[in-house]
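One chain of protein is taken out of this complex; the other chains stay put.
Should a chain be cited, it is by its letter among A, B, C, D and E, assigned in written order, with residues numbered from 1 in that chain.
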Amino acid sequence: MIEMALNYAFGCFGIGLILNLAVLVRGPNASDRLLALDTMVVNMIALLVLYSIRIHSTQTFEVTMLFAMTGFVSTVAFCKYLLRGSLIE
Amino acid sequence: MLSRLYPHPALSMTLVLTWMLLVNEFKLGSLVFAVFLATVIPLLTAPYWPGRAAMPRPLSLISYVLIVIWDILIASLTAAKVILFYRDKDIQSAWIAVPIDLKSPEAIMILGATITLTPGTVTADVSSCGRVLLVHALHAPDTDAVRDEIKSRYEARLKRIFG
Amino acid sequence: MIWEILVTALIVIGATFGLIGSFGMVKLRDPLQRLHAPSKATTIGVGVSLVAAVIELAIIEKQQTWQELLVVMFLFATTPITALYLAKVNIHRTVDRTTLPPTGVNTGWSTLAEDPAQPPKDS
Amino acid sequence: MMSHWIIVPVVLPAVVGALIVLIMRHDLVLQRVFALATGLATAAIAGGLLWSASVHPAEAYFLGNWPAPFGIVLVLDRLSAMMVALTVALWLAVQLYAIGSNWDSRGRHFHALMLFQLMGLCGAFLTGDAFNLFVFFEVLLIASYGLMIHDGGRDRLRAGVQYIAYNLVGSTLFLFALASIYAVTGTLNMADLAVKVAILPEGDVALIRVAGVLLMLVFAIKGALVPLHFWLPATYSLAPGPVAALFAVMTKVGAYAIIRTCTLIFPPATPATGTLFADLLLPAALVTLTLGAIGVIGAKTLSRLVAFAVIASMGTLFIAISRFDPQSTAAALYYLVHSTLAGAALFLIADLVSDRRAHDRLTESLPPIARSGLIATLFFGAAVAIAGMPPLSGFLGKLLILDATRGALLPLIWTVVLATSLITIVGFSRAGSVLFWKAHASTGEPAETKDEPLAVAAVILLLAALAAMTVAAGPIMAYLGGTAAQLYDPAGYIAANALQGAN
Amino acid sequence: MSLALIAALPFLGALLPGLMIRSGRNAAAGFAAFFNFMALLGIALHTPAVLRGEVILAQFDWLPSLGLNANFRLDGLGLLFAGLILGIGLLINFYARAYLSKSDPAGQFYTYLMLFQGAMLGIVLSDNILLLLVFWEMTSLSSFLLIGYWKHLPEGRQGARMALAVTGAGGLAMIGGMLILGNIAGSYDLSVILTQKAAIQASDWYLPALILILLGAFTKSAQFPFHFWLPHAMAAPTPVSAYLHSATMVKAGLFLMARMWPVLAGTPEWFWIVATTGLVTMIMAAKIALFKNDLKALLAFSTVSHLGLITMLLGFGTKAAAMAAVFHIINHATFKAALFMTAGIVDHEAHTRDITRLGGLRTLMPITFGIASIATLSMAGLPPLNGFLSKEMMLEEASHTLWLTPWAMGALATIGALFSVAYSFRLLGHTFFGPVRDDYPHTPHDPGFGLWGAPALLTVLVVVIGLAPMTAAAWLVDAATSAVTGEPVHAHIKLWHGLEPLALWMSVFAVGGGLVLFGLHRPLLALWDRTPRPDAKRIFDGIIEPFAALSRGLTGALHDGALTRYMAIGVLAIVALGGYAFVSGAHLPGTRAMTRIDIVPASGWILLLCATIGVIVAHRNRFVALVMLGVVGLIVSVGFAYLSAPDLALTQISVEVVTIVLLLLALNFLPKATPRESSTPRRLRDGAIAGVAGLGAGGLIYALMMRDFAFPSIAGFHLANAKTGGGGTNVVNVILVDFRGYDTFGEIIVLGIAALVIFALTEAILRGGPANDRLLNWTPRASQSGDRHPVMMVVATRMIFPIFVMVGVFIFLRGHNLPGGGFVAGLIVAIALVLQYMASGFAWAAARQKLEYHAMIGFGVLIAAATGAGSWLAGRPFMTTNYTYIHLPPLEEFELATAALFDLGVFLTVLGAVLLALSSISRIATRAGEQSNAEPLDLVLGKEEAR
Partner (left out) sequence: MELLVASAVGMMTAAGVYLILRQRTFPVIVGLAFLSYAVNVFIFASGRLAVDLPPILSKTAPGYADPLTQALVLTAIVISFGMTAVIVMMSLGAYLESGDDRIDMTDTDDTDYPGKDA
């Protein structure tokens, strides 16, 4: 039962990633691309989490955590660049 | 003494919790080490958090969090409905200026975060004086209702928590 | 069994919300509307999935693992910031400033403010 | 009891480099003292290692006390000892020059970078592990990036970007090659590779050949072999003089690596690769030599002229290397040492000249520089050396190489080597004539006077080393003959690794 | 006196004048003369033995593995030449002392002169042909310096270069020839080679060796067609011309032919090449000499002609001819050196060497005239002077040498002699006879003894040898000829052989014809001037200059700084050679089962494909390219996680974000877009190159992955020993800090250096100059929003930053057993600081907490090194780790490993490196006018009324 749900979830997030990519490529605005990138990170986190359910292991936890952290920092960095040019003024 | 050691108790508590979750072992040794880190790290990072957030009623924060979680769950259904079933022209997005009385930056942050986390609204900007939030609503036929709900449901509680 | 049903339900709900979020981003017409989609639905989706993982691993598998909660906390803490920045980018770059409501006080929206630290150069 | 001295030429410069960064970064005098002292100490140790290598068989140092092939080993044999000694000697001369000419004060971190550069070079020469060779290539490269752009300036920075970009491609290729080698053999230890490549199953032959060729191409980039030499002229001519002089040994890293891998891992007798490398190397070397010589006559500035002379010398060197027999290899090694010192001396002299002139273009003459007689004499000596004219070691080197040449390609090789010598001679005579003679015919303000005794002494030291190489050619060739013999009998090298495991 | 010492003496004599450059003419000359004299004395001491037929040897090993030995020999031939070199050298020394002016750098001159003398002496004393080569090329070099001695004269510079090019080329050819010779003979020692005539002449390589060696000899001795350099070398000071270009260096070629005569001569090839070259040279140069107006040029071509004569004689291959050659060498040296010095005197006194401006000097300079006339008449071959004797011998030999027809050689030799007579008379007549003029540039007088002493002495020899050849010269001729031919020879030289010999009549004809030509000089000169003929200099320049121009063009075009082309060529070469290596070896396709393809990785692959294409398509919009690049990094990272490499995923994603931050920081100052510059064909070309490179890389890894390791991988050992030997369960980390900790040590140093480089670079940029000016005038290109430090961000960071740090600590501590480690931990903390800097500004944060980035790097490296070196204390190799388990209540048992200390070094270095890089960029931004904030927040909360 969980396995089926997982397959469904992989499908959802997989399609989600493709949709993110579509926005990423299409834009039109830089902010849309960033939004897509950020969402992509989140979706990948989801995939990793589901994957850890499937393999009954927490071995991906560090990766998941770091994805969350770096995704946040990079999105802020990209936005800050668009807003101010300089990131660390 | 204790307040010098723990300039931001909430932070230290969070760090203890974080460490326990990280090591994933609820043992005494881990807790000792967690407390140690929760003492050292805030001291190291203290220069970046000048001043001290006054929080007379920290426990009220818990009920606040529960309310917000509930709101998130409910509102996400609403948002999903809008996204899935509304035609573009039917979606009535709106900018809403929400004047606030909160003075502590921490409180402003929490209010802004709450608005964003509850589906349907996003905190988009703050006025230069920090007294007005700019909120974007995905679908808000009645902007005043949104503003009032923010003020009554969240800001009011935060005002109590942060004094 | 109960737990398994719960996990299954959570996974399905989470995945559905996740997809809705990504879908909304494609569907909605206005940049700020698009901002709503992932910043909520995805957060819910991932959050719920993470909770599912915790339940599955900690309770069903008895692995005593609550780590994933940390990720949830972290996502919840950062999403508002990300959204704020994305919104600011929109306000700065794409939004017609006349459509913004007035602040009602004697200062404007901070994103649109003259930069106090960057005096205009003569040249 | 294992001798820990082997690792000192790597660790000592690293530690002092770190110390300089840590506590001496604001005090140039301290930096100079410590850097020089480290160089001297390393030189003493290198001398000891050289002696040890000449009387003992190859010796391995098992890092982390892990047995080969599982950990990383350093291997001291005659070749590695010699390369380390050469490096340290050159480094000291360059350091002396940099101090004497105040080059080290024109930018930051010169001494730390020099020390790390020394560390990288020594590490590359001493390692017996293929991947570790990559790591130390990177150490020496990144230090060289810093040194190359020392003191900044528009053209130098732009050339620096090119240098890095090109070498990054090279580093990437290195990794492709190493991964391929590992994917086939399952090992990274060079002695282990030697054992395994020799008995490689038939079905893996094509893949190891690809890996080997990619590896050789990496080394060819370092060794400035045509058509992978393009990075060199701009880099060397735009680098600060002493840095360019130190870079004279950087090309030799490529040569060293080719000698090492092609005698140890892919010797001509190995069925999988056979004469593949020799067959590719020789034509490339001939063209390199030719293009280098043409560049000597065609260069428009002094520093570019020297850069092309270095390319030509690499061509000569690789011709000898490509023969892969003990006599040629011994000759190659002699020429390697010679061309390193001679190239370095020339770069330093070019710097002495450039520093005293408004520009170093060879197309127009300027009034004579101060001390023109002395500098002209030094230039003449170094030019004689690099062009392979007697009485300096270049002539002996070329004789050795020509004498070792055998076989059907002899006429071609001799023709190229001798004809390019002529072109080089003509090129240098034209340049020298413009710089030092024609100057006396031009009028105008005489250039500024600069007294830099230490810098001049460094150049004289290098030339004296060349003279010593000439005089002591007999004993040197005896050592190098032994070195070549050791290289073509890798059993000792392999035995030193005491390979373990179910291989 | 050992020959080696004798050979060394001139070099010693070169040393002091060079060092005491300002010591004055007398000191330099005297010092040089002393060593010259000592060498001469040394030779003299050996003379009796040599004349007895002994060969003096001195042998030293120099480079035995090559066969290059410092072996010297002195036999008759060597004696002759050594005597010439040292004897005339001494005279030149005196002459030059007087000749050089005060302003000439005498130290330099004598150094060069003695260098040359040493090289020349070395040639004639060498018993090893490689040693001979060493000295041979040194003569070219030292003559280069001597010819170009007057640096300001363009002719001098050009002449020097030409001489060097021509004789250098010949020398290089000779190297080839000598090496062949040595290989045939099995030794480079002359003593051995000279015994191998049969083997050498029978070898297939004889002809190549002969040609190559002769190229060396002919160029040095200015034989046709290499004669052209010699007249141009006359720009040298006259002592140099006299010494090098008449007495010694040009005779080196002759010496060599004589030296090799026993093994090379006697074959038809030798005869045809050498004799013909000599003959042609003799005639042609003599003819040119007739029309030269410059005294020294005339003498130069005369020299060429006489060298041709000697060459021809050597070419005949007979003993008698060899003897004639040897004798003429002696004679020519005497009269020609005297003439050169005389010419120098004239030049010195009259300030011109142009014959057309001279004449009538007979009365003005009687001594000079006397010397000149005797020497000239000897040159013309008139009895009873020594020139006559050897010329007779030459004509005699020529007359019965079969060359094409029985009489051709004799006839042509006579014509050569005829020209010789003609130019000799012209030299004498047009310079010294005729009316005294009143338009000399300077009224000439006989100079002091210092200038005329040396030529006078030589003239005495001219006469003495002519009158008493058996007493004055035969002994030397005997000894030298014996050495040349390898057999004892006894000369019978007589002034008068009676009227019988054909040679006498040929001589008479030559003199008569010469007189006629001299008489007809004016019309002939007119004719000569009208005749177009190749000009040597123009031909030489016509070869060299286009070659130089071509080289300049080729070098410039190939190395024009177009990195894009360099890269394209490089990539193509890599792909082509890799492909060649593959197809030229056997390959069995692998048999491993393919790992199953899941839906998720498949969609990841599609994502990667799209993102990659996206970057390519959108790369001109740099920001978008970066975002896409981020996606690629993300997918690679997830791929690592999926493929069981959590450590890689961690590292990849952390590096990714720091890299992006750096790129964004840089992009702020760089152009925001890449212009479309490449033409479509160029893009297609690049695309094709990229395509094959991609196919190559992809194909290679596919082929590799599908096969098993040929041998068990060493990774098995790492898995088996990580826990027991390294004390960790994360095998990757144990490899990093233990099995291959040395790699990691190198790797952190790379990072540390990177930071130092960035720092140094920043200093250089900010130091002043165009970059600094550009920054000072910086205007942000895009409009900037307000609110640099949004309140929500600032406050959130106050919480998030410590959590980041804690995660860093966590990742650091557990790295040994689970994914993580010092590197990732360092990056996480660095990212945390980046976040803090973004929230409240770098300057604000840096001002609040002073972190010494340099110290962190240095300290980190030191910790790592100290951990590694700590194992020395236990007598173990560098980097040997140790670990133990400690139980410290109330904490659980935990592991204490030296590897963790090493990892701490890694952590500090990484952190310091990233921060140093960030601070460097921040400094650039500050220079560009960026203002730092005093408060963490931009908004002034609750103070809006005050505004």
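As a convention for this text, a residue touches a chain if its C-beta (ideal position, glycine included) is under 8 Å from a C-beta of that chain, and two chains touch if they have at least 3 such contacts.
Predicted model only: the values in this text are computed from it and were never measured.
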Which displayed chains the unshown chain touches: A, D, E
Sole contact to the chain not displayed, among E:586, E:643, E:847 or E:934: E:643
Option from D:13, D:100, D:123 or D:152 whose C-beta touches the chain left out: D:152
Omitted-chain contact residue, chosen from D:23, D:36, D:179 or D:278: D:179
Of D:135, D:232, D:306 or D:369, the one touching the omitted chain in the full complex: D:135
Candidate in contact with the missing chain, chosen from E:41, E:562 or E:588: E:562
Missing-partner contacts on chain D, residue numbers: 106, 131, 135, 138, 142, 145-146, 149, 151-162, 164-165, 168-169, 171-172, 175-176, 178-180, 182-183, 188, 234, 237-238, 240, 299-301, 303-304, 354, 357-361
Contacts of chain A with the absent chain, listed as residue ranges: 55, 59
Positions on chain E contacted by the hidden chain, ascending: 556, 560-565, 567-568, 571, 592, 594-598, 601-602, 605, 608-609, 612, 615-616, 619-620, 622, 625-626, 629, 632-633, 636, 639-640, 642-648, 651-652, 655, 658-659, 662-663, 666-667, 669-671, 674-675, 677-678, 686-687, 689-691, 693-702, 704-706, 713-715, 718-719, 722-723, 729-732, 735-736, 739-740, 743-744, 747-748, 750-751, 753-755, 757-758, 761-762, 764-765, 769-771, 774-775, 817-819, 823, 910, 913, 917, 920-921, 924
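As a convention for this text, only the chains that are shown with their structure count from here on.
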Any chain in contact with chain D as well as chain E: none
Pair of chains ranked first by number of touching C-beta pairs: D-E
Maximum centroid distance from chain C, chain identifier (CA atoms): E
Chain closest to the assembly centre - both centres taken as Cα means: D
Distance between chain centroids, defined by C-alpha means - chain A, chain C (Å): 11
Gap in Å, rounded to a whole number, between the CA centres of chain B and chain A: 22
Contacts with two or more other chains, residues of chain D listed in rising order: none
Shared interface positions of chain E, touching two or more other chains: 780, 784-788, 790, 792-793, 796, 799-800, 803, 807, 930-932, 938-939, 944, 947
Residues of chain A that touch chain C when the two form their complex: 1-2, 4-6, 8-9, 11-13, 15-17, 19-20, 22-23, 29-32, 34-36, 38-39, 42-43, 45-46, 49-50, 52-53, 56-58, 61, 64-65, 68-69, 72, 75-76, 79-80, 82-83, 89
Interfacial residue positions of chain B with respect to chain C in the complex: 18, 21-22, 24-26, 72-73, 75-76, 79-80, 83-84, 88, 91, 93, 95-97, 99, 112-120, 122-129, 131-132, 134, 136, 138
Residue ranges of chain C touching chain B (in the complex, touch as defined): 17, 20, 23-24, 27-30, 32-33, 35-37, 39-41, 43-44, 64-67, 69-70, 76-77, 79-81, 83-84, 87-88, 90-91, 99-111, 113
